[in-house]
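Omission of a single protein chain aside, the complex is shown with its protein chains in their original locations.
So, chain A:
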Amino acid sequence: MPTEILMPALSPTMTEGKLARWMVKEGDTVSSGDVLAEIETDKATMEVEAVDEGKIGKILIAGDTDNVAVNTPIAVLLEEGEDAGDLDDFKASAAPAPAEKAEDVEEAPAPTPRVSTQETHDAYDASGEIPAGTEMVKMTVREALRDAMAEEMRKDDRVFIMGEEVAEYQGAYKVTQGLLDEFGARRVIDTPITEHGFAGIGVGAAFHGLRPIVEFMTFNFAMQAIDQIVNSAAKTRYMSGGQMESPIVFRGPNGAASRVAAQHSQCYASWYSHVPGLVVIAPHTAADAKGLLKAAIRNPNPVIFLENEILYGQSFEVPVMDDFVLPIGKAKIERAGDDVTIVSFGMGMRYALEAAEALSSDGINAEVIDLRTLRPMDMETVLASVRKTNRCVTVEEGWPQSGVGAEITAQIMHHAFDYLDAPVLRVTGKDVPMPYAANLEKLALPHADEVVAAAKSVCYRD
């Protein structure tokens, strides 16, 4: 049976081209790899090579023909033992076989945006996370993070920590203090200053079955490694059809510290929370830091764990429990109220809570929600609250455009539009790189005063 040689597509977008000239003639014997013809596209002249062995039985489209559609038969190849006689019974298919186009693809079950007023939302109840009567101890966020890692490392030999100054220096911010002594240099590993490299090594080790914790001295430096975090860690489960996974935790301080200026003071919350395939956690309290870091280490996905340098030294009550693990993806109502919902996370919670205190003396009861996890984001709890208060203010240290507050605002507009009595307002870091001067830095960061003003505004009380 003679074989048709078809007009090939030589690029992802080519639909037709010029058959410029034949490099073989009827009767020629060809083998795979031989150049048969030259084709011109809008981009370039390219060669068509033979794939099968045989004899050119008939040339169907002459050289120097314009606008030949992809998949049009351009010649017929005779295989060993066939001759021109076989061509008589052979009819070249008249119409080119249509190449499949993206437009033909069946509509996916996408969550088509639709307005619905029938939605209901249930707030997550965090009250059961710590059983009543549990002994509590005061502990800094720093100690809570260290204990979380130490507990998980005791339980699971696959867990190790690597990063700059995590071992002998005991951690640039002392978060890994004592880990080298307890676990040794095999599991507590000082790296060179080489974020791109060690982030990738961590992901590779995770592919291969380990459970790495990669510490970035700050998340500002993780920009050097963001390709490995997004392209390698976050996308591989999907790209492999679920075969591979990268259970890895990238952690370190995020956002502004104090007087370290633009390159060391950026909040990456919205950057990472944009990426499917990542889990993003940003705790405020020591208890959440501990319970969520333990959960992150056990999680089968790549987790971005955003800490804050200023919070490291702050003390909170932490439960004394053998194995205190918190659920990922659940917000916590840190302070209940009916008048306005204030949503924040991480360091922003400090401003939110200060503001709520100030508001209460003015007779406004704010409900303060700590998101704790940014991806997946617990919008159920936020929406349930907004349906109750009908007003919302978001607080974050990051920049306003495409920020976490922008996402929350859009979600509320979509799912609770009818419940809003005022537009959602965002309190954010100002839309500038972080300045060094003390007064300017203060202006650049969000303030409790700004949160108070925004809350009063949405309550029409200013």
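Convention: a residue touches a chain if its C-beta (ideal position, glycine included) is under 8 Å from a C-beta of that chain, and two chains touch if they have at least 3 such contacts; residues count from 1.
Note that contacts and distances are computed from a predicted model.
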Looking at UniProt, which of "ABC transporter permease", "Pyridoxal 5'-phosphate synthase subunit PdxT", "NADH-quinone oxidoreductase subunit K" or "Pyruvate dehydrogenase E1 component subunit alpha" names the chain we cannot see?
-> "Pyruvate dehydrogenase E1 component subunit alpha"
Residue among A:Val70, A:Ala262 or A:Ala422 that touches the chain left out of view | A:Val70
Thinking of the whole complex, not just what is shown, which of A:Trp22, A:Tyr124, A:Phe160 or A:Phe183 touches the missing chain?
-> A:Phe160
Taking the entire complex into account, which one of A:Pro300, A:Gly313 or A:Pro433 touches the absent chain?
-> A:Pro300
Kindly state which of the options A:Ala148, A:Leu180 or A:Val279 is in contact with the chain not pictured.
-> A:Val279
In the whole complex, of A:Glu26, A:Glu165, A:Glu245 or A:Glu317, the residue touching the missing chain would be A:Glu245
Determine which one of A:Ala199, A:Val395 or A:Leu425 touches the chain that has been left out.
-> A:Ala199
Omitted-chain footprint on chain A covers residues 6-12, 14, 32-33, 43-49, 51, 70-71, 97, 99-100, 105-110, 160, 186, 191-192, 194, 196-210, 227-228, 231-232, 236-245, 276-277, 279, 300-301
